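Here the structure comes first, spelled out in structure tokens, and everything after it is commentary.
FYI, not all chains are in this one, though none of them got moved.
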């Protein structure tokens, strides 16, 4: 179903197409695919979040294009897609985390926090007068000492992952993750896997285009410095197949 | 009535077509058919809920695609269709069950709970500014000691069933249920019937793609472990006719 | 006026067509005609309500497709049309009946109750942002000891009847009622007339496809059991003309 | 201006056409013309209201298609057009009459009551999100001892009349009234004139298809019985010109 037929159903969040699809949600997913990828890896020691974000000008401060954010003491998030939408979702998640802390005097669970966010996303796919969020989030952290990683897409569906990617080149990156992930992965092994996955999709990335954060019981949410990143990148061996570059962009 | 004529009436929940149909509700049913099937079986000993849910990646945690959920001590639900919509309905059912418990100090009846949900679904098919829910639910449990099973579709109509299926391949599965169901079915017999019905529609399913829950007076809501599932599947004999695979998408 | 011209006026409850019609209300009537028929008969001894409702599967509980419902001690209703809509109207009628009982300490009158419902239906035909109800109701019962029977259609117009039908095959059934009804009809005579009328429209109905309820001063609202139904059906003689079957469906 | 041009302006109550017309109001007048006629006659002794209403089935109770209603002790109304709309207007008028009685301890004036109703009607012709009322009313009664008769049309304009008709065949009936009305008409003379006017438009009407009510200082609002109607009809001589039947329908 293309052209005029499709157009009849894709201009409202409150409409199903005859084959049972909600086009505006699918287009919002497209908005996520247009963005640079982010990756999350659950390891035995904690969560690894990694993201690609290349500044459009040498004068742009790289922190301001940061895709990784702390949500609570032991919870962080990685985003992809329409940047302004992602920021709203991150703010929403933070407010929910703070509210939970105020009401119950303790940190919100990773799963609970993810579901607060996906409930909010889903609402924007069913009511009129608004559009879906054009962004996806990974929410990772420690819950009762155990590392957990969730993904939230523009339909508002939460999924728990061992490791996954959101944003552009997702298919290619997910393959690397599936091949490399093991239950016993150490935190360093998780960082290595995350970076390798991102570099497979774009092997011209350097330390300044990437960011990594870890969430562990002991250290909480920690961002890696550029120096740490550079050191790490030297140790990573990405198979140089021209194919991946062509597929990219 | 196809093409432009149909399109004139199918883009609003608050519209009848000239032949008295509400297309958006029918398209929402289509959204349910696009999803994997779930099955409910009422037995003499309690309710059996079973669902197919195959993870899109080996890294996805299977619990996060769980289609079976506990709603109250002796009530559970199986869903099919648009996942984010189904989650909203399940949350709505849980809030209703909790509210009932708070107000009346006792568990809500299975029928009453189903009707809370279908009232909410119907409202979304009549008011403007929203779309119908693209999901169906089976609600099963014990009511005054008797097992009861209800289905709720996107029009908001509740029906009570001895055994039924929602989601993809519904026709094929329902046939297996109709042939196999008897009033005196034991809980184990019900599990066997539910799994056979799902395997008829897709005989390549293994234990990891399926989930089963039982609701009995004595044990309340119980999920089967993967190990229990594997053991069960070995004992099931599904007639291998190529036809069923072809029909299946 | 057909095709594009008609379409210009039939997509809004708040629109008249140039010839003074409200198409959405007429389409809602079409939704009623798509459903199975229900019948009401006023007799000297009380009200008879009867309905056809054939389950789509042998596993569906017939009570859950019940079209006859008690509204108050001496008032009942029969419905036809879009099932989820009908349920809302029945719930609305029950709430009105309960409210009346709470406020005035007595049962609501049959006419008053019908008008509560039709006021509610009419509102949905004049305001924007909603569609009409695709359902019709018969409301029957005892009012100050006298049996009264009312019909409510999708326009929100109440009419009082000696006997009438709503839903599919209405014309055919109404003819049987007109021929058979007399002022002195006994309750049993009324049941016989109602069943004969329904069987005229579809002579393949058996006891399981039909339901009958009676409302009398002495016994209040009473449903007939399947056994009572079977016994009754044996005694009914329906002229077997092939014509009626063709007209049907 | 016909066809597409007209359609550009006739689908909203809040739109003028280029020639300064409000089409939805004109279409609502068409809805009134589709209905059976009602007549009001002011006589020296009081008001006469008469209406034609033929039941669509012999099993329909004629009171339930009654077009004449008491609004207050000395005020009554006759309606024409979309029945469910007319009922809303009548209920509105009754609530206004009761409210007036509660607030001021006396009966509302006929003119005041009519203007309450026409204000309400006009509002539905100017605001969006609703359609005009497809009904017209005659409001007649005693005001400080003097008989007064008002008409309210779908635009919300009130007019005072000596005698007038609303609904189908209005032109023909009005002619009879104009010829026959005199200032000194007695109540019986007024009844005779009203019935003659209705019979001119449709000479096959019998007592069961007609209803008459009178409002006098002494007796207040009184409905004629069928027996009184039959007696009256015998005395009426309607010129039998085939022409009137053709014009009808």
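A, B, C and D are the chain letters, set down in written order, and residue numbers restart from 1 in every chain.
One rule holds in what follows: contacts are C-beta pairs under 8 Å (C-beta built on N, C-alpha and C of every residue); 3 or more make two chains touch, one makes a residue touch a chain.
The structure displayed is predicted, hence computed values, not measured ones.
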Total copies in the full complex, given that 4 are placed here: 7
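We take it that only the chains that are shown with their structure count from here on.
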Contact clusters after notional removal of chain C: A, B | D
Number of hops, chain A to chain D, where each hop joins two touching chains: 3
Same-site or different-site touching of chain A by its copy chain B, using the half cut: different
Length of the line joining the C-alpha centres of chain A and chain C, rounded to whole Å: 55
Topology of the chain contact graph, where touching chains are joined (line, ring, star, complete, other): line
Touch relationships between chains, expressed as pairs: A-B, B-C, C-D
Interface residues, chain C side, partner chain B - complex: 6-7, 10-11, 13, 23-24, 27-34, 57-61, 63-65, 82-85, 87-88, 91, 124, 128-134
Residues of chain B that touch chain C when the two form their complex: 5, 8-9, 12-22, 115, 118-119, 121-122, 125-129, 150, 155-164, 174, 177-178, 181
